[in-house]
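The complex appears here without one of its protein chains, the remainder shown in place.
This part shows chain A:
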Amino acid sequence: MTAGVIAPAGTSPEVPAGATPPPRRGWGRARETTANQLFLVPVALVFVVLLVVPLTQTFYWSFTDFTGYSAEVKFVGLSNYGKVLTDPSMLAGLGFTLAFTIGTAVLITMVAIPLAVVLNKKFFARNFVRSVFFFPAIPSIAILGLVWGYILSPLGSGVLNSLLDSLFSAGPYPFLSDATLARVSVIVVAVWGGAGWHAVLYLAYLQSIPADYYEVATIDGASARQQFFHITLPLLTPAIVISNFLLMTGGLKVYDLPFTLTKGGPGYATYTITQSIITSGVAQGRYGLASALAVLFTIAVGLVAVAQLWVSRRIERRVL
């Protein structure tokens, strides 16, 4: 596209040669300001239509008995919130979502940091190995969940089970049909899928640590272990905060992996908050209940975000 096409709307008043145009005054300036503000219209539309309006609706519905069809909508006060906190399926969703969030955050951090330290060293085929670890972050988690569903299938013909059978003549283990094993399986697959991604995040921070620190420490006789705990780990603190914030918010929002791997089962063993919102809200038309859960969920995610901000502020202050 050429300049001429867009010029008319924004052409400024003609300025005689030699004059100094800005700061513009009067009409010229007002028009320029208006034109500038016009650029905010699209984002404002998105903000209002896709965020403010639906968020308000969610909030409003959470206090009503709206079912999606009834013309009459009654206020029911906080009873939806009461129901959310007593409904067994929603409580199960809440419980597993929290377990998943904490489990993946802790395990991925414990795997990703050492992994990043190792990937930061020079060794044969380093870039290839890095790519292998990062790879699970590329395809859709939903597809990986389906593939792992085949691998972990509790049937004797499941990949892992038939492998265990032929190697150790053990099993078959009910990886996805036993409540505890299913929960563990979901978390382990999530760690498999997320560790490489977070290792790359840590890697970027590791590369910014000056090599002199390690040289000096080596001269002073610090062991590799001491260097890790007294140089690497403290300097990685900002990365740990960021990575864990992403893990926490991502964990609270989790849906794809448990849903494709176990469909939330067996029973409600791997049911998640998101699945609960979708099932009760979209499929069953229990808008009030689903909205109340969504409001609580939003508050929880907001709290994590505030906590992250607070923690990183404190760290910044300590470092400076």
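Just so we're on the same page, contacts are C-beta pairs under 8 Å (C-beta built on N, C-alpha and C of every residue); 3 or more make two chains touch, one makes a residue touch a chain; residues count from 1.
By our rule, contacts and distances are computed from a predicted model.
Missing chain, UniProt protein name, picked from "Nucleotidyltransferase domain-containing protein", "Carbohydrate ABC transporter permease", "ATP-binding cassette domain-containing protein" or "Cytochrome c oxidase subunit 2": "Carbohydrate ABC transporter permease".
Considering the whole complex, the residue from A:G95, A:P136, A:P172 or A:P266 that touches the absent chain is A:P136. The chain that is not drawn here is touched, among residues A:A105, A:L236, A:A269 or A:V295, by A:V295. Interface residues of chain A with the unshown chain, by the touch rule above, are 1, 3, 6-7, 9-12, 14-15, 20-22, 32-33, 35-40, 42-44, 46-47, 50-51, 53-55, 57-58, 61, 68, 118, 123-125, 129, 131-133, 135-136, 138-143, 146-151, 157, 159, 162-163, 192, 196-197, 200-201, 204, 242-243, 245-246, 249, 252-253, 255-256, 259-260, 273-274, 277-278, 281-282, 287, 290-291, 294-295, 297-298, 301-302, 305.
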